[in-house]
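Only one structure is covered here, and it is reproduced in the block below.
Every protein chain except one is present and positioned as in the full complex.
Chain lettering (A, B and C) follows the sequence in which the chains are written, and residue indices restart at 1 in each chain.
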Amino acid sequence: MNIGFIGLGIMGSRMAGHLLNSEHTLIVHNRTKDKATDLIANGATWADTPAEVAQDADILITMLAHPEAVEATALCDSGFLGVLGDGKLWIDSSTVNPSFSRKMAEQATAHNVRFLDAPVAGSKNQAQDGVLRFIIGGEADDVEEAKPLFEIMGSGTVHVGAHGMGTSLKLVVNYLLASAMASFAEGMALGESLGVSQGMLLNVLVGGPVVPPFMAGKKAKLESGDYDPEFPLQWMQKDVQLATQTAYETAVPMPLANATKELYQQAIRAGHGESDFSAIYDYMTGK
Amino acid sequence: MNIGFIGLGIMGSRMAGHLLNSEHTLIVHNRTKDKATDLIANGATWADTPAEVAQDADILITMLAHPEAVEATALCDSGFLGVLGDGKLWIDSSTVNPSFSRKMAEQATAHNVRFLDAPVAGSKNQAQDGVLRFIIGGEADDVEEAKPLFEIMGSGTVHVGAHGMGTSLKLVVNYLLASAMASFAEGMALGESLGVSQGMLLNVLVGGPVVPPFMAGKKAKLESGDYDPEFPLQWMQKDVQLATQTAYETAVPMPLANATKELYQQAIRAGHGESDFSAIYDYMTGK
Amino acid sequence: MNIGFIGLGIMGSRMAGHLLNSEHTLIVHNRTKDKATDLIANGATWADTPAEVAQDADILITMLAHPEAVEATALCDSGFLGVLGDGKLWIDSSTVNPSFSRKMAEQATAHNVRFLDAPVAGSKNQAQDGVLRFIIGGEADDVEEAKPLFEIMGSGTVHVGAHGMGTSLKLVVNYLLASAMASFAEGMALGESLGVSQGMLLNVLVGGPVVPPFMAGKKAKLESGDYDPEFPLQWMQKDVQLATQTAYETAVPMPLANATKELYQQAIRAGHGESDFSAIYDYMTGK
Partner (left out) sequence: MNIGFIGLGIMGSRMAGHLLNSEHTLIVHNRTKDKATDLIANGATWADTPAEVAQDADILITMLAHPEAVEATALCDSGFLGVLGDGKLWIDSSTVNPSFSRKMAEQATAHNVRFLDAPVAGSKNQAQDGVLRFIIGGEADDVEEAKPLFEIMGSGTVHVGAHGMGTSLKLVVNYLLASAMASFAEGMALGESLGVSQGMLLNVLVGGPVVPPFMAGKKAKLESGDYDPEFPLQWMQKDVQLATQTAYETAVPMPLANATKELYQQAIRAGHGESDFSAIYDYMTGK
């Protein structure tokens, strides 16, 4: 099968890599071509525009930074949506907002293209190891059809419901990640200010009942102060922004989500935007 | 050994129960005597005042609701501190604030009494099952001496450091609990507002990498709406208040902790104060 | 001159009324026709669609509830922007967000239409009395040309700068209103909880150096509990949402704005959405 893949960042490059190692043919595009160098060297075909990706693709996957990028890639002058043939399938694995996913689903339908919103649970390491979990909204038949691809790129799927529902659950997941990391940073800051050592705090808390399991993967970053990004802080802030914007649309009060969003915004101003989002710890402890 | 125990609420009554089933002799006191009925029936000696508890106690344990209660019990007219003999040991397992624990340590020292702040990780069920974990501040020798008692009441000890350090780490733990529960409630509210079912959300999230393991114990409460308290919401709000008051003392910004505190305050106003703190879910989802 | 006016709510109906009482000819449209009854009875011409308004208008004014309504009215099938002739002037007095105003300016330019974003300072009473103040972004020549109309509908103009700058300053104004009202409500709640009477608080605070002068106009509402809307709470919440969304776009942390937004969201959930925004007082005091 010919698979088009647009968006070759931290996540996309690794997801595309797994597809390239499978029986499928891969056509790739990225805003900047240098991110595609390795994939091309290993046999992927480069396309100069999103439209060109779509020309021969049976299934097209997008993994982009934000809704604006997805919309531009799909619908602009050289966008792919008008080129993907009748009945083809577009899988958007970008983290966007539910109303945007539904809007894309409508645009796809208007172009006789089928659509799945299929964002992923997991970040850089899970992408690398092929253990991402896809959280999917759309028609059950389409999910079934795409499952072999999801299994190549990851190791599990959850079909949540109709279009937009994958994105809905994904925003909840990322909000919980952002919130847990920031609260943990505050708690650590409090403990350290009282003279409890970082080591004591991490040893007692991480792996225990009170702290989410993902924190084990952040421990070394907090200890070393090396925040090489698995998931950049500024993207996390974007995702919490999408969550709060969505909560506005559904009239749900989320005071903690909004406070969390602003804390990350302050951390971005302080220069932590491109670090892993666990760098919120350095911001809160004033390190 | 004669053990005095003051404070027979949800936690204290269970902790005292384990001591009563050991080789030790138990003298108990509580603000209201009816809470002691079962213990007395099983062999505990009732004392009319804290001072009376202290008369024959080798070690005295307090498990009270807040700093004011501890201070009154120790130092008021019929308080125990002036009565406990030279060199005796007072263990305060109440959740209080570090500066208060240090103040009590000083008061104890002034009365030639040794002191440990030894709050617990765990709530009703862990107290019942004898698997509480004691988080301890004080002299290493005193911790060693008391360890057999901690092992009767629980299943683990962490000696964090000097006086007040047990309380310090405990406040971090309870803040993380409060924050995780409230953020989870917000995330659930967002997901449900978007049409993702409660069941889908709980199944995907609880037990996964993003949600703290303790949440598994709250799942049935959220599903049933029965918030029989393991840890009442109003006590949790008090603990977050102690955490933020302590952060003020050490000049640590904790915007999320403060926002969390106010959310629980609003939930208290809405009538959830005596429910388990997981009832913040009902408050946030408007159930 | 033929003036088209679209949007006849609390504000627009009063603004249009002043224009009708001037030498100009008025063509009006509203989503629901009944809001236009009085204006029609007094000589305004009804148009069935936005496009029809544009057919004979020299200047077209929009006063709508939110960006989505402005965009739909301007650009949908029966939108006015394709119909307004070359060189005509569109004045948008709706409270929207700056990036949206700039987008509308671009759309207008693409249709050879001139554009001003000219939101107003003031609410129902100021609209009624013709003392609104227009805060304007756009070309100086266009501001000059429209000044006579602004003077009919109001009593002052501020030309802030280029397209979007009127909207920018307007969002700051409305955020300050929202924030001042909510903080005042919290302060009153605190004072009353301590036994200071509402009357004492209002007498000492309102009119003094610490409280914005607009509060004098809210005093009677707080005293009577009659929150007949001059500016509905849910619209205020929308404006703070636009302010925070804009702050996200310019990467400015606004923790208080976000907290304020969520407080109004909670008040909406509690049923105060259609009341005047000063009803946040009832929400905060639990009345």
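Just so we're on the same page, contacts are C-beta pairs under 8 Å (C-beta built on N, C-alpha and C of every residue); 3 or more make two chains touch, one makes a residue touch a chain.
From a predicted model like this one, the values you see are computed outputs, not experimental measurements.
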item: Touching partners, among the displayed chains, of the absent chain; value: A, B, C
item: Omitted-chain contact residue, chosen from C:N21, C:T37, C:T109 or C:S193; value: C:S193
item: Sole residue of C:L75, C:L176 or C:A270 that reaches the chain not shown, by the stated touch rule; value: C:L176
item: Touching residues (missing chain, whole complex) on chain A; value: 255, 259, 266, 269, 286
item: Residues from chain B at the interface with the omitted partner, ascending; value: 241, 244-245, 248, 251-255, 258-259, 261-263, 265-266, 268-269
item: Residue numbers in chain C that touch the chain omitted from display; value: 98, 121, 135, 158, 160-162, 164-165, 168-169, 171-173, 175-177, 179-180, 182-184, 186-191, 193-196, 200-201, 204-205, 208-214, 243, 246-247, 250-257, 259-260, 262-263, 284
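FYI, only the chains that are shown with their structure count from here on.
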item: Chain whose Cα mean lies nearest the overall Cα mean; value: A
item: Distance from the mean Cα position of chain B to that of chain A, given in whole angstrom; value: 39
item: Euclidean distance of C-alpha centroids - chain B vs chain C, Å; value: 51
item: Rounded Å distance, chain A centre to chain C centre (Cα mean); value: 37
item: Residues of chain B touching at least two other chains; value: 255, 259
